[in-house]
Structures are given as structure tokens and as C-alpha cells.
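The complex appears here without one of its protein chains, the remainder shown in place.
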Amino acid sequence: MTAPINRPQEGTLLELRNLRTHFSTARGVVRAVDGVSFTLDRGKSLGIVGESGSGKTILARSIMGLLPKRGTIRHGEVLYAGQDLASLGLKGMRKFWGQEMSMIFQDPMTSLNPLMRIGHQISEPLRVHLDMDKVNARATALKLLQDVGIPEPEKRLDQYPHELSGGMRQRAMIAIALACGPTLLFADEPTTALDVTVQAQILDLIQDQRRDRNMSVILVTHDLGVVAGHTDEIAVMYAGTLAEKASTTELFANRKHPYTEALLRSIPRLDQPSHTRLLAIGGRPPDLITPPTGCRFAPRCPYAEDKCRAEIPELEAASADHSFACWHPVGSPRWQSKQDELVSTGVLSASGGIA
Amino acid sequence: MSDTVIEIPSRPNIITSLVRRIPPLRKWKFGLVLSVSYIVVLTFLAVFANVLPFVRRYNVLPKGAEARRLASYRGKPSSEYWFGNDKLGRDTFARSVYAAQKTLTIGLASIVAALVIGGLLGMLAGYYRGWYDRVLSVIFDVLLAFPAIVLALIVVGRFFQGGRLNLGVFEMDKRFFGVIVVLTLLSIAPLARIVRAQTLSLSQREYVLAARGLGASSWRILVREILPNLLPAMFSVAFTGLAVLLVAEGGLAFLGFSVQLPFPTWGFMINEARSDLTKGGGWAVFFPCVLLFLTVLAFNVIGDRVARRFDIREATL
Amino acid sequence: MRYFAQRFLQLVVVFLIVTFVTMVAIQAASKDPARDLAGPLNSTEARVEEIRKHYHLDRAYPIRYAYWLKNLVTVDLGNSPTLGASVRTLVGQRAPITLLLGLYSIVLALAISLPVAVYAAYRRDGPFDRFISGATFAAVSLPNIILAVLLGYFFATRWRIFPYAASKIWPWDNPGEHFKNVALPTVTLAVGLVAIFVRLLRSDLVNTLQSDFIVMARAKGLSPARILWRHALRSSLFSLMTSVALQFGGILGGAVVAEQIFALPGMGLLLFQAVQQKDLLVVQACAALFALAVVIINFAVDMLYAVVDPRIRHARALG
Partner (left out) sequence: MAGTGKAHLHPEGDALLRVEDLLVEFPVGRTGLKVNAVTGISFDVLPGETLGLVGESGCGKSTTGKAIMQLPRPNGGSIAFGGQELTSLAGEGMRTLRTNIQMIFQDPISSLNPRRKVTNIVMEPLNIWGIGTPEERLKKVNEVLEAVGIDPERAASSRPYQFSGGQCQRISIARALVLDPKMIICDEPVSALDVSVQAQVLNLLEDLKAKFGLTLVFIAHDLAVVKNISDRVAVMYLGKMCEVAKSDDLYLRPAHPYTQVLLNSIPVPDPKVRPTGNQRVQGEIPSPVMPPSGCRFRTRCPIAQDRCAAEEPQLQALGDDHYVACHFPLRTAN
């Protein structure tokens, strides 16, 4: 794709400053995203990991400005290439959508218009944003379908979504998202609705396209396995806040937040013998209308003490590529003594940890 | 023809579910309160019409001297005649209340009968599917393709010319019964279709599968698992359906296919007084019209509230 | 193709059942159908016997029905004794008026309800939406007899804008007069339809606008107008189409009231007169025509689904 403007190849692309997204509902204000800050460089990929209700999807949509207007309260700044997106207004955002940033959704079946041919859906943004004529747009759409590796692309242009397989639909959606050559691509659980063998193909495809086009990618997922192989950095979300953010290798090698640790230990792993006891996190995520004071993970955290329940830990940088929000991170004295206690009482097995 | 489905939400996506829970800008329950009070008052009047002094004290069919006195009727509402009177000098208020008695009974009896029959047929068609479903859907199509007035002609016009009908426990006017039969027949098909579509979607739910896995009989599944989930929708449809039936009864009565003696329903009253409209007889048309409109509106409001309470999508009847 | 054939067959069956039941019920309800057919005048015993033979009223119902069907196919349904004309002429003169009336009211209702519903759904819970919601609620609750009486009183009797007693004028003869004649009955029928259509389409559109592919369309940077008209509207039309088909029967039924009040000589009025005068032949013919119209519109809407939704097309190509 030809980029509409000359873009710098490096530097910061996206910066969030204390972003908050709240929804006013009948029961009260839901603090779905509550003070998230981070930066993302051009050409890099960031994984946002969290369980359902952690606010990861709403965070992605808040950045893009794709939330319904009614009842949504957004504070904080989203700086895109130095420009505050909040100041753009809906009309200005429309120029950004599709051209500067675009999005892939979880379920390709419901996210593609069921009554419109694939070719038309791909050429629509081309015609709207790049003023292409019909013939040109169709040729470009064909090229895009080839790029995303759909077999028999000519035929697919005139087919409807229900005539394609799940993997092909997701490829078509990626083609739509890539159509106008965006700088930032959001992928919101892009493979959750797909089979594992197809999931691997789609993740590879996103990775390849990112490299070819020097895009930044934000990959939202609940699956730590998915981000491990496919992102440069990872942000772990819990109950609307960032628990930990680090480069991928650093996070897996040297996780600091007890939530990240618990998450990793609760996943059954292939390389463990079968019937290995999993570490379950007790309780369930907090109600976001009345979140706990202090650290939001404290009620479920085995290492929590009074300070954790009273004071909110800030996200602090431990090193250049690692920051976390915890009073007693993994490896701290309290963590160590509590860990020994848990092992001795049999709650944790000594081998329960991950190498 | 595909069916009108009332969608029972299963798992809406997080954002829409969040936004949908936002209260509507007006939390205006006023309409509901007003509607319910109106219906309560109207029902009270209708039920106790024969006992209430302010309904009874007026001679509905004036004779002799009173009739002569009223021959030069004024028609306008007054402290004596609250709703005025018609060209025969009859008191419109008393007649309207007696008409309410008839209209409400007819509407209620028809919608209950239609819900029981249509609900049962719809449930069976949706649950058993196959040939059963196909035969029933042809029957529903037939019922829908029947012109209402021909149905009314056959049932009211011929079978129930007049006289009393003895149904063991009940004894009632034949014509009255005929109107109920017509209205029931007219509403069975639309109701059955709604229930069928609902049952179809409910019987795909895993808890129905679970009950079958437990060895529950089909009857038990229908009664214990499916019916309770159908009830909110049926409840809502009962009110909107009642509103539709009141309109339909009005039309039939207007054309003379409903009860007329000793007291007509509102529709007939409107038609009766219509020719008098230009000669100052407007009040005798106005009040039955207002009552009919308000009653239909009240039932619609209640039905709508019930539907919203249970998050049921709007259905057409 | 197989689906169409099946569906068509089913509707033929429906048509046959409706006409058969009508015939049996009407004739069984009469003490002596032959005497009714002979009419109130000149009903000598010989004449009655002649009619009994001519319409095969001495035969079993299935055979009578077979003869009636034969007559239907040859469009020779006998003469009406009371109205003094052949059934074919009567129905042929009256039916087009009613069909036009139905067509006008549906077209009018759709023309009003589409933009109104789209705008109300787009500005959901805004002032316009709330006003429309209240207005349609009132309109749905307004029985057409009341509406007709009011319209008639004000527009015809009082202000004399439209004629009260309408006469039959074809649109190609004098369009102005024609529309003046049918205006009030059309509006009578259309008001309720507009209310139903707006509520239905608005609620479907609101649902569609919350679906994933609309978020996707927004994420592509499309304009709200394009999203509404190109993406959302088409997938929200299904209930509306079903409703049009369902309401069609109701419109023809409602036409009886409208034609009666405005004295418009359509099929509704004919049916009403025939019913009052026990004119079995005309009633049967009208019922058949009514059933035919309902069956055809059902079939048409069914086909239209496939045009609008490729998934249905696909499923039907398989089945």
C-alpha cells in the first residue's frame, strides 16, 4: 500500500496519559478503565493481556475513540503522533479511522457485514478515504486478498462472508483493516473464535504484515501464549488498571506482579506432567462500580497486607523496559517469607512454580 | 414466511450490555401508574355497574313521560348527565359503563382463550417440529388468509343469531359467545407463531438438553423448563394483544357484528351516534371514542412496560 | 428452486383450504342456500329448484367445490340475485379500488416510516426519538373507526376539503379527483401502519446499530449516513417485511370499515353488502380473492427475503 503521507519510521507513535473510561449505568459508574498510561513506539507490537472484565477491550476502543457516546466519560490524554485525539471530534476521528488506525475484531462472522460482498467491503474504505475509482479499488482489493493469503482471491471478491471459512473470514477482515495502510493496527482477540491450527496462521500473518508495513500493533488477548510469541512488549491489565508492563522476554523471565505470576501458574502447560495441580486464583475480579481501595488485586492476593488494602501502588519503572504496580512484588522479602509459608502448609507445591 | 421472533437476549457483548443498562433519560413510570389506575377504575365501574347508584340512577332506556321530556335532548354533558345523552335521550355515561362491561369481558375472554390455544399449539409446533410443525403452520396460514368479516359472518351472523347458549356452567348470550369465538380465531395464528418461534429458540438451550440427559419426559421439559421462560413474553403479548382485540372488536361492532342488546359495545355506540354528529350529537360519539382510545392506550402502555421489564423485543401481533 | 416450488405448493394448499372452508361454512350456515341464491324476489319453488341444480347444491360438498373451482378457473361465478349483476363484473369493478387503496396506504406508510425510523434510531433517546415514540404509541392505540369518524367529520363534513361520499374514479381518468376520493380512506389505513412500521424498524435498527459489523464500519472511517443507509438499514428490514405481509390481510380487513364510512365502492363495501344480503356467491368470491391476495403477498415477501439476504439465498439453493 502507498502511504498517503511520508511517515517517520521511528519514535513514539502513541502515548496514553492517565486514561480513564467510565460508564454511567443504572447501578452506578463502572470504572472500566481507570488510569492507564503507557507509550508505544512506531513499528512495535504491544500485547494487552487480561481476563474478561479487565477492561482490555474497552481500553483499545477508548484509544481508538470507538465507544458509544451515550453514558461514556473519558478523561486523560491519548496522544497520537503528538496530537491529542480527544480534541479531534467525531469528524476528525473519521479521517483517522481506517487510514491511520484500524481494527480487527474477535468474531469475523459477526464483524463482517453479512449482506455485502467481500470485495465491496474491502474497497469501501479505499473509495471513501483514497478516492479510488471502482476499477482501481477492486484491483487493490484483489491485491490485498493476495497479501493476506486467501486462496482463489478473484473468486472471493464476489462472495459473501457466510461462504468463506472462519480463517478466510478473519483474513478478509485483516485485508479490510490493512486497506488504507494504517500506522496502528488494533487486533482485539483476533483468534479467539478460530481453531488452534488456524490461529497460528493468523497470528503469523499479522506479524508478517506488521514487519512489511512497519505498522505498530496492539494485540488484545486473554491468552498469554498468544502474546508470548507475537509481541515486543506486554501490558498486563487487572480490573481496569495496568498491573505490569515489560518487554516480552523480560516479563516472562522476571515477572514482578503477583497477578502476572498467578496467571502464569494457573495455565495448564504441555511440558508439565499430567495431573499437575494448577494454582487457582481464589475469588473473582472485583466489581468495577465499587473497586477495592488500595491495590485492586489485594483481596485475591496471597501476599497482601494492610498497606496493600489501603494504598494504591503506582505503576513504577523498575528498569528501562519493566514497570509494575505492587508493594510486595515477586522476589521481595515479604513475598519470599509468605511463599515459604504457603509451600510449608502445602497450599503451594515447591515445584508449583515455573522454571 | 419467517416468523416474528421476540429475541430473548442470551449473552450481549460487554459494551452494549453496559450501555443498555443505562437508565432511559426519563425514568417516567407515570404513564404506567396512570394506565393501571385507569384500568382499575374502569374495571371497578364495569363490574359493579348494576350496584353503583350513580350508574344505576339513570334510566338507560327512558320511557313514557321521561322520554317525552328528553325528546328535545340537549346532548351536552351536565351535572345530571355526565357524558350527555344521545338522540333518544339515553344517558351516555351509563351506557358507556355497561359497554365497558361487555367490551372488557369480550376482550379478556378472547385473549385468554387465544393464548391458551395458540400458546399450546405454538409450543407443540416449536418443540416437536417435523410433520407436526408443518401441518400446524399450514393451519396458521389458513387462519391468517381468512377475511375477518367473512369469519364474523359465518360465526356471529349465522350460528349465533340470538338467544341464550347453555354451556353447562356458563349461560350466555349466543351472539356474545360468537364474538368471542371470532376474536379468538383471529388471534390464535399470530400468537401461536410468536410462541412457536420462542419455543424453537428455547429448546436449543443447553438446560433443555441437560434435562433430557437427566431422563426428564417431554411433558416435564415443556412444563418445567420451557413454559416458565415463555411466560414473560406471553404476559406482555397478552396486554398488547388485548389492545389489538379491543380495536378489532370495535371494528366488528361498528359493522354490526357484535352484541347490541340490551347494551352494545363502544364500537356500536360510535356508529349509532355517528349520523347525529352534525346535529349537535357530538358528545355521544366523543365519549365512547375517548374511552375506547384510552383503554387501548392503557393496555398498550402496560404491555410495553412488561416487555421492557423482561427485556423482550417488540413483537407484532 | 426446490424451496420456491415447495413454498408455492404450500400456499396453493392454503388457498384451497381457505376457499373450501369458506364455501362449506357459508352454505352450511344457511337454512337453504338455494333459496338465498334465488334472492328475495321471484323465488318460486321451480326457480329455487333450478338454482339448486345449476349450482349443484344437491351434491356433496367436495363435488360442489370442484364445480366452484371449475367456475373460478373459467372466471364465471354466476349472477348475484340481489345486486343484479354477474359476480365477475361486480368483483372486477370493485376489487381494483380496494387493492389500490391497500397499495397506497402501504406505500404512504413506508415512505413516511423509513426516514422517521432511521432518524429516530440514529438519534436514539433524543428529543425527536422520544416524540416519535410517544406519537407512534398513541397512533397504534387509535382504533381506525375513531380515526375514520374524526377524519370524515372534519375534512369532509366540516371543512369540505375531501368528498364524503366518494365515487369511483380511476387514476388514469382523472388523477386529481381519484386521489381526492381515496385520500381519507388511505390516511385512515396508513396512520396505524406508520406507527407499527416505525416502531418495528426503529427497534430493529437500534439493535443492528449495536452489532459488531457496525463498529467495524465505524472503524473503517465511514460516515454516519453511509453506515445507516448502506450497512444498517438493509439488515434491519426483515421484521418490517414480515410485518408488511402480515398487515396486508389487516389492511384489506380494515378497508371494510374505511370504505363503509367514506362510501368508497370497493370490495370491502361489496363484501359488507353481500354479507348483509346473504349473497353467498359474492361472499365466496370475495373471500377467495382476499385469500389469494394474502397468499400472493406472503409468497412475494418470502422471495424478497432471498433478494435481501444472500444467506437465505444460499440456504435455499441447498434446500
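So that you can tell them apart, the chains are marked A, B and C in the order they are listed, and the count of residues begins at 1 in each.
Assume a residue touches a chain if its C-beta (ideal position, glycine included) is under 8 Å from a C-beta of that chain, and two chains touch if they have at least 3 such contacts.
None of the values given here were measured: they were computed from a predicted structure.
Listed residues A:Pro8, A:Gly28, A:Gly229 or A:Gly331: the one in touch with the omitted chain is A:Gly229.
The chain that is not drawn here is touched, among residues A:Gly76, A:Gly166 or A:Pro292, by A:Gly166. Not every partner is drawn; the one left out touches subunit A at residues 51-52, 151, 165-168, 195-201, 203-204, 222-226, 228-229, 248-249, 252, 262-264, 266-282, 284.
Mapped onto subunit B, the interface with the missing chain covers residues 10-11, 205-207, 209-216, 220, 224-225, 228-229.
The rule is simple: only the chains that are shown with their structure count from here on.
Most remote chain with respect to subunit C, judged by CA-atom centres, is A. We define each chain's centre as the mean of its Cα atoms; on that basis subunit B and subunit C are separated by 22 Å.
Averaged Cα coordinates give subunit A a centre that lies 54 Å from the centre of subunit C. Among the residues of subunit C, those touching two or more other chains are numbered 125, 212.
Residue positions of subunit B touching 2 or more other chains, listed in rising order: 16, 19. The touching residues of subunit B, counted against subunit C in their complex, run 1-4, 7, 12-13, 16, 19-20, 24-26, 138, 141-142, 144-150, 153-154, 157-159, 190, 243, 246-247, 250-251, 254-255, 267, 270-271, 274, 277-278, 285, 289, 292-293, 296-297, 300-301, 304, 313-314, 316. Interface residues of subunit C, counted against subunit A in their complex, comprise 124-125, 211-213, 215-223, 226, 231, 234-235, 308-311, 314.
Contacts from subunit A toward subunit C in the complex involve residues 64, 66, 70, 94-99, 102-103, 105-107, 110-116, 124-125, 128-129, 160, 162-163, 173, 176-177.
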